[in-house]
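Heads up, one of the protein chains got dropped from this complex, but the rest are sitting where they should.
Coming up: subunit A.
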Amino acid sequence: MMASSYNAKEEDGHHSGSASHGGAAVVKSKKPDNTAFKQQRLPAWQPILTAGTVLPAFFVIGLIFIPIGIGLYVTSNNIKEFEIDYTGVDMNSACYSCAKNFSWNSTTSCLCTVDFTLEQPFESNVFMYYGLSNFYQNHRRYVKSRDDSQLNGDMSALTNPSKECEPYRMSEGLPIAPCGAIANSLFNDTLKLYYLEANGTRNEIPLVKKGIAWWTDKHVKFRNPGGNANLTAVFQATSKPVNWRNPVYELDQDPENNGFINEDFIVWMRTAALPTFRKLYRIIQKKSSTMPTLPSGKYVLDITYNYPVLSFDGRKRMILSTISWMGGKNPFLGIAYITVGSICFFLGVVLLIIHHKYDTRSTGADIPN
């Protein structure tokens, strides 16, 4: 009797509160969760990191990482890479005089030729890079010295470039297109590669200049103002960057690779992360399945030496490299994987010992106390 009346009372209390919700079922389904949360008693998974639970994870990581690392390392080692410095610091080097006699005012370009030998043939596509050292493309003043609106084909930005471009914004009273320090310092050496046949004839190797820039950059981010036709007219009221020989609309003959959408230009405009960097210059496509793209033998690199680096103690390199799925030659990832994997495995063993010695002992020894 007592109990039932008590229950009735409690129900009454609930009713008054729940009447507005319009149904007992709603209240029932809603309430437990809510109170569980309020009472901090939500159902929960309560994992604990102990030697026992972590052990398998360590072994598994070790067992996965070591093979991956070995795979990466082998892949990296199979990549062929050839690098040659043509800065011309040494008296003996071919480009010494070009480097020494460099002057901004000279109208004729200096040519030099570097010979080199590939010991091994380069299979599949070969990528040709130019590399610069001690060149701070990631300097803040440099990085921000560009106008993305202008490069995107914005007409107003073309005639009135962003303030960020200073001091490469205006020249002789006209706005510079493309403005800014990055564009102004566009790498303008020309590299040509010849295969030196046994009889001494030079065989020019065709260098493909398309596909070196990101597709999205080429087609979306960089656009010529008013389309690709009639660039000369569009850039009429602008001035070329101070250090350029030719205006932007004369970068290439091909209208699809001229103006702001010139791929060499786009590649340059993606500022490098570190002061020593390389940028993709040309691609040497594989021609037949039987012949290596670059057979072993002697080669000649013809350089039109336009780009001064000695003033800031920089270096210029030409790199030939094959590419795997993981990119160019870089043993770091493979070694790192092997190292981390081995450490995990080793720690797994250490933990196993600790686990056996201490965990079982401590839990076993304490209970009788």
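Quick note on the criterion: contacts are C-beta pairs under 8 Å (C-beta built on N, C-alpha and C of every residue); 3 or more make two chains touch, one makes a residue touch a chain; residues count from 1.
Note that in this section contacts and distances are computed from a predicted model.
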From "Telomere length regulation protein TEL2 homolog", "Transcription initiation factor TFIID subunit 13", "Phospholipid-transporting ATPase" or "Delta(3)-Delta(2)-enoyl-CoA isomerase", the hidden chain's UniProt protein name: "Phospholipid-transporting ATPase"
Touching the absent chain when the full complex is considered, from A:N230, A:T276 or A:S296: A:T276
Candidates A:L111, A:L207, A:V300 or A:I323 - the one touching the absent chain: A:I323
Residue, one of A:P43, A:G173 or A:G200, that touches the chain absent here: A:P43
Residues in subunit A touching the chain absent from view: 35, 38-51, 54, 61, 65, 68, 72, 125, 127, 129, 131, 135-149, 152, 162, 164, 166-168, 181, 184-185, 211-214, 216-217, 220-221, 243, 267, 270-280, 283, 308, 311-313, 321, 323-330, 332-333, 336-337, 340, 343-344, 347, 351, 354-355, 358-359, 362-363, 366-367, 369
